[in-house]
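One structure, as structure tokens, below. Some questions next.
Removed: one protein chain of the complex. Kept in place: all other protein chains.
Moving on, here comes subunit A:
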Amino acid sequence: MLNKKLWYLLIVLSLFAFLLAACNEEGGSDPGDEEEPAETEDPAEEEEPAEEEEPAEETSDEPVEGGELIGAMDTAPAGVFNPIFYSEAYEANILDFTHESLVGQNDNLEFIPELAHDWELNEDQTELTLYLEEGVTWHDGEEFTAEDVVFTYESIASPGYVEAGGIRTAFVTPLEGYAEFNAGETDTFAGVTAEDEYTVTFHFAEPNVNPLYYASYSIIPQHVFEGVAIGDMPTHAATLEPGEVIGTGPFAFTDMVEREQYVLTRHDDYWQGKPYLERITWQINDQSVISSLLENGEIDFVADPSGVPAADYEMVSGYDNVEIIEQTDFGYQLMGFKMNYRTTEDVESGTINPNNWVENPNVADQQVRQAIAYAIDRPGLVEGLLYGRGSVINAPIAQQFWAYTEDVPQYEHNQDTANQMLDDAGYVDADGDGWRDMPNGDEWVLDLAFPTGNQIRERSAPVIEENLEEVGINVNLMQPKEMTAYTEDIMTSDDEQEIDLYLIGWSLGSGDPDPSGLWSIEAAYNMSRWNNPESDELISQALQAPEAFDQEYRTEVYGEWQNLFATDLPAVLLYAQNKIYAFNERLNGVDPLPYAFANNPHLWWVSDAQ
């Protein structure tokens, strides 16, 4: 009987094998084959990095309509395609194509017209009136009006928004009447009002230094979400389902294979003109194969948020069919000094009160912190770990901002200076064990904590340890922890008084250089617990109306603040990584912004469109 069963098994197996063979033959539709035209394109123009200078060829100069693109990202979006509820960069990759804001930003990070073609500010900057483009249509054909803008901001301000999972309240809190409306005391939100169909006014409770930033939020359609309770919005079809997500952008989100492919189809009635490309597909690929797929033309571009890893730069730049754009990332990695600890009571009650903080004697001396900065070979980190695809920075404001200054103490790598400064500060080897001790003779060991996850950062920890040991500082490299446990240690319950040095990275927003979220004394993210009243003073001065309406004044104040930071040194800024965008040379019209690859994708076109 078993004999018979085995025979059946054998038959099934051979059928299966036959099936496989068959589908191999049908495999003529392999993606690899289809893309061949892209690879065999004229080899003569390989060397030209700038697309405008391409030698005249029938296909290259004039944009042509049609064709499609495949972009790759290494992690799938969580799946919330609603600007007011999304939370991560992978969702943003899709929303960037489908939704728009009243104002955008240009290369210099100045706000420029988008859905609003013009605006006016009143004298004390409490009222911002924007004039909207007429004739803009949503993907479903309805017209875009001022009511949509009011509806978007009302939704973010409405009671229950946070409970429903929204986290963007920062865009509405400075607006007039937010507190009353959010508490349910009023039925209408006084913060944003429609004057007529194409005019909308933002009312600020206080004079605002950067009002356009608050008008830069993506707009959602009122006619789709009207009558949907705020709590139901995150699970509404128009938030989750392709084809139901409606925006005004050049492409509409029309189809998906969840976690694998996300298809954007052109919006024919796009107000800035019909996009050239017919379709852009986002494909999710493992980081380790993205480079090979770029080479054989199966994907056309890889950009935000990860781009090409620094280690692959050499290889990818050697591909004949791929062009690279490299630009500085918005953000930096740092090694912070845990200058103060919170008390256990404060941690339990969740308060941040600098009066209760306990000073950490290990890194309390400013001279010691500066000596440590001299001892760390930061160019070495950039060369060794980033393969040169990054830069050393000295001030904690993104380099792209007008507010950034290089005119601060530089701390060039110098072991002699470091040794000298430590000697002067009294940190010498008192007991002859080869390590420096505290001025009072106590043993001096610095505990360096770091998280897993970011491999480059992980590998920088032992290098820093080595750098510091070279100047006689005894460093204890702590066991790395996964990010959640680590964050808990350095930020949420930092009363253990163990950690002296910690590694973390920040990506910064492009909207405004105000550093208060990271470095003001009572900010949760001030993980150093840097307690310098002068710093808080400068930070609030830079936002003080009406002086701060003048950008030059702010630049000056931020310059002073950056100097204070670099002198008092609550953290050593290690490096800013470069973002490496790569795309197939058949893609033209790419014009990335300092913070994003996708800029005016309706002007992208492919040279081999049929």
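What we mean here is this: contacts are C-beta pairs under 8 Å (C-beta built on N, C-alpha and C of every residue); 3 or more make two chains touch, one makes a residue touch a chain; residues count from 1.
By our rule, contacts and distances are computed from a predicted model.
Only one chain is not pictured, and the protein name UniProt records for it, out of "Peptide/nickel transport system permease protein", "4Fe-4S dicluster domain-containing protein", "Electron transfer flavoprotein small subunit" or "3-oxoacyl-[acyl-carrier-protein] synthase 2", is "Peptide/nickel transport system permease protein".
Of the candidate positions A:G66, A:G79, A:P409 or A:P480, contact with the unshown chain belongs to A:G79. In the complete complex, the residue from A:E260, A:E314 or A:E534 that touches the missing chain is A:E260.
Residue A:E482 is the one among A:E482, A:E534, A:D550 or A:D591 that touches the chain not shown. Against the chain not shown here, subunit A presents residues 2-3, 6, 13, 19-20, 22-24, 26-27, 29-33, 76, 78-80, 85-87, 162-165, 167-170, 173, 234-235, 240, 255-261, 263, 281, 283-286, 288-289, 292-293, 296, 298, 350, 482-485, 487-489, 491-492, 506, 508-509, 511, 517-518, 523-525.
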